[in-house]
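Accompanying notes for the structure given below.
The complex is shown incomplete by one protein chain, all other protein chains being positioned as in the whole.
Let's look at chain A:
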Amino acid sequence: MTSPALTVRTLTPEQHLDFLRTWTADGGSASFLQTPAWGTVKSEWRRESIGWYDPSGRLVGAGLVLYRQLPKVKRYLAYLPEGPVLDWDAEDLRVYLNPMVRHLKKAGAFGVRMGPPVVTRRWDAAAVKQGVADASVRRLGDVPPSERSQAGARVVSQLQELGWRPQQVEGGFAAGQPQYNFQIPLRDAGGAARTGEDVLAGMNQQWRRNIKKAAKAGVEVTHGTPADLPAFHELYALTAERDHFTPRPLSYFQTMFSALLAEEPDRIRLYLARHEGDLVAATVWVRVGGHTWYSYGASSTEKRDVRGSNAVQWAMISDSLAAGADVYDLRGITDTLDPDDSHVGLIQFKVGTGGEAVEYAGEWDLPLNPVVYKAFSLYMSRR
């Protein structure tokens, strides 16, 4: 098993973007956290686009690296959120990982953190629902998966072998990207695009009823422009207060929109659901190739009965279908199925869409300087 040696070099944002365009055009998937534009959103960190070249000079992989500096020390954690983008089915991942690690070490990294975009298990809506109903089931892992991925296991098995350490996410959202996500596949098993009716039929009765109810009540969903962001943000801040999470500032969304829109005209959209002129729900939609995401959401406390949230979701799903997307991603869920856990409501809302819970390989660390890495872990645990 001799594989050609790959070399890792810095890419310009243009080279990086070109690679992602080719990659997704060929049916590959890439997270929006791996676009060069995302690096400019995370402006507080040094960023670098890196690429893997094969001996013939062909670009075969790319990654967005965010360098997070350790306080007071000129050493960095090199972080590749939901990446890098490469052939994770490779028999021997050392071919990719070794040159990457060498490159990052030279750049001053004391450790590398990455989130291989690799699925390890899937649970269809029926399995998740059954798990929530079963009192003895506390976590998603207690439910038989509808699919267990050999390719995903091969990645995890190799990372273990190569000394990478899994970052635990048990029992809630960890600091990093979620390991469990909820997605609606927009293609059937044969790869053919599903119809809107088909997706709608997969939803539970309550979802279907609410979507109908919103239409009947006259809820109107429109695409906003960056000029509508203050309105979105006002609603989002109210939602944060109601649901007890810390909101991001308006400027964050403004930066996000300008950066992502500059990269691709249809990379990011703002959706606004209005009822008789009142904004009742607003969401942010992102797309890279065949993958679309519901990224941020807000809803009003008044007029809940007009079901703005369901209406705006349905609009995003329909638009994703129309755009020929492969998957609509409702992003993170926790792995809890405990009815007493506050996170379970989020899952139940997402499960109603008839999609599936998807487990990814999770985030993995490779300490390069054990002493500094240990200091960093200690610092993180005390934060």
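Just so it is clear, a residue touches a chain if its C-beta (ideal position, glycine included) is under 8 Å from a C-beta of that chain, and two chains touch if they have at least 3 such contacts; residues count from 1.
To be clear about the criterion, contacts and distances are computed from a predicted model.
Per the UniProt record, the chain missing from the shown structure is "Alanine racemase", taken from the list "Pyridoxamine 5'-phosphate oxidase", "Heme lyase CcmF/NrfE family subunit", "Alanine racemase" or "Branched-subunit amino acid transport protein AzlD".
Contact with the undisplayed chain is limited, among A:157, A:195, A:251 or A:342, to A:157. The hidden chain makes contact, of the residues A:141, A:226 or A:247, with A:141. Along chain A, the points of touch with the absent chain fall at residues 141-142, 144-145, 148, 150, 153-154, 156-158, 160-161.
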